[in-house]
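Complex shown without one protein chain; remaining protein chains in place.
Here the chain labels run A and B in written order, and each chain numbers its own residues starting at 1.
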Amino acid sequence: MAMLHIVNKSPFEKVTFDSCLGHASAGDSILMIEDAAVGAIDGTAFADKLKAAMADKSIYVLAGDLTARGLSEDRIIDGIKTVDYAGFVDLTADNETTQSWL
Amino acid sequence: MSSKKFMFVNRKAPYGTVYALESLEVVLISAAFDQDVSLAFIDDGVYQITNGQDTTGIGQKNFSKAYKALGDYDISKLYVEKESLAERGLTQDDLMDLVWEDEDDDWAEKSSIILVSREEMAAVMAEQEVTLSF
Partner (left out) sequence: MASIEVGGQTIELDEEGYLIDLASWTPEIGTALAKEEDVELTDEHWDIINFLREYYEEYQIAPAVRVLTKAVGKRLGKAKGNSKYLYSLFPYGPGKQACKYAGLPKPTGCV
């Protein structure tokens, strides 16, 4: 069963994102929203961990949360997809279950 | 009233939590009391002063422009930690151009941003009389 994991905490501040990566299964999707959006940027201390997870998981980031923090979409890691709120809704509909990592 | 060295330490990204906005409001209020105020941006706090913030997609007020008024409030020491920027794939070019005007130098615009190493930041923190962390 494919699951959508939603993370809203910065990977630089909390271990939530790490824990999510450790518990998500192959074939799952991970959506970064709110402060977690900063983790989508390439060249950070967190980027390698996320790239490793991308081998068997799909990663998404909410575009509005990137731009709110002054981060443009062309700086995110190759392979991460940006979504708007409608895309967020589609993700929750396309996955059988959802888990919010608070 | 004698002036004290106040430092506001900012450690969180804006918008996801209310800390950044709360800190900014207290900073603006504190300026009314004529203290020696400086700001520190470490960890995710560096995202508070990134350039080009656009909050139309999340429906929140973009308060980043208010940091540009800090110079008017005689707050001209914004310490930004180099390591915190580097860990987040950022450089000074990603930050807003925050300046103050030097009255004693014909109102010349000078940068308020002081890039420091983690070790230097620790030393600046150690000099403070009052530290408020957000």
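The rule we apply is simple: a contact is a pair of C-beta atoms (placed from the backbone, for glycine too) under 8 Å apart; a residue touches a chain by one contact, two chains touch by 3 or more.
Everything numeric in this text was worked out from a predicted model, so none of it was measured.
The chain that is not displayed touches the following shown chains in the complete assembly: B.
From the options B:L28, B:A86, B:V99 or B:M125, the residue with contact to the chain not on display is B:L28.
Contact residues of chain B toward the unshown chain are 25, 28-32, 61-63, 65-66, 68-69, 72-73, 107.
As a convention for this text, only the chains that are shown with their structure count from here on.
Chain contact summary for the complex, chain A toward chain B: residues 8-10, 12-13, 34-36, 38, 41-45, 47, 62-65, 67-72, 75, 84.
Contact residues of chain B toward chain A in the complex are 11-17, 43-44, 47, 50-58, 60, 62, 64, 87-89, 94.
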